[in-house]
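For reference, the structure is listed below as structure tokens.
Yeah, one chain of the complex is gone here, protein chain that is, but the others are all in their spots.
Showing chain A:
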Amino acid sequence: MLGFLLRRLGDVIPTFFGVTILVFLMIHLIPSDPIQMRAGERSISPERYAELQKEYGFDRPLVVQYFDYLGGVLQGDLGESFVTKRPVIEEFATLFPATIELSIAGILFAIIVGLPLGVIAAINRGKWLDHLTMSLSLTGYSMPIFWWALLLIMFFSTTLGWTPVSGRLSIMYYIEPTTGFMLIDTLLSDEKGAFISALRHLILPTIALGTIPMAVIARMTRSSMLEVLGEEYIRVARAKGLAPMRVIMVHALRNALIPVITVIGLQVGVLFAGAILTETIFSWPGIGKWIVEALNRRDYPTIQGGILMIAFVVMGVNLFVDLMYGVINPRIRHKR
């Protein structure tokens, strides 16, 4: 198991360097430069411009800038924001829990709803239940997040008044952040009702963010289940006289989960992309919103650092997923 872990880690390292190069180059390929952006409508004198270029180190060749940046990254220094002058890593750390909270809620929603939908569709293949669940999932998949989120707000918040429109917590409460996770912080605090408020604020963003992964998981589970249900060992399990439920939930699902877990891992990337939109719509103070703002201001260190950290998290999750295969699928665990 340790060897397996080390081998997978070995795969992660080149990816990490690739991401740093990509992020760095992409930023510098965007037209317009940060000094002009900060100068705004007032123009800037060529002398002052050159001075600032020197200050930020933009006068050096790109390669030198890159290695300078990489050197910092390897020491855990992502630079500091041009705008707030605070270290990027610090800003990231304060905002990231909000995004994690939303993403975990989103992926949990996707799994809890998507997996059973896929299983139900598979065992009712070709019947109306199959068609219903698959049409629903296709609809969910085709729904752009910004549109779907607005529909949800209009219906549940505005018309029915069941959930708040935006934010993480009602303004009636003030919670001192300890973990950064609102659900945990409100539970730890003495404020009565704060937890319920946090939960209610989480519902709509979760659904908006989790719908696409849910649809993907449902469809993947269905096709994977159908394939496994046709396997000989399923027939053998039935020939043992096992109840249909046990055959499906134990013998089929465990094998069907292997490709589904890959998809769940890949959805984490999709989730962060979706978080950018979702956070903007629901005024959710997470890194999605933070990166969008940084982009608008050409705040290079923030954009670079933010994307790098997201890439890092996505790689971490996929590494975890790879390790999960080993747990579920003995053939991978034993491969030498």
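Convention: a contact is a pair of C-beta atoms (placed from the backbone, for glycine too) under 8 Å apart; a residue touches a chain by one contact, two chains touch by 3 or more; residues count from 1.
The rule we apply is simple: contacts and distances are computed from a predicted model.
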item: Which of "Peptide ABC transporter ATP-binding protein", "Acetoin dehydrogenase", "Cation acetate symporter" or "Stage V sporulation protein AC" matches, in UniProt, the chain that is not displayed; value: "Peptide ABC transporter ATP-binding protein"
item: Touching the absent chain when the full complex is considered, from A:Leu188, A:Leu242 or A:Leu323; value: A:Leu242
item: Chain A residues that touch the omitted chain in the full complex; value: 231-233, 235-243, 251, 254-255, 328-331, 334
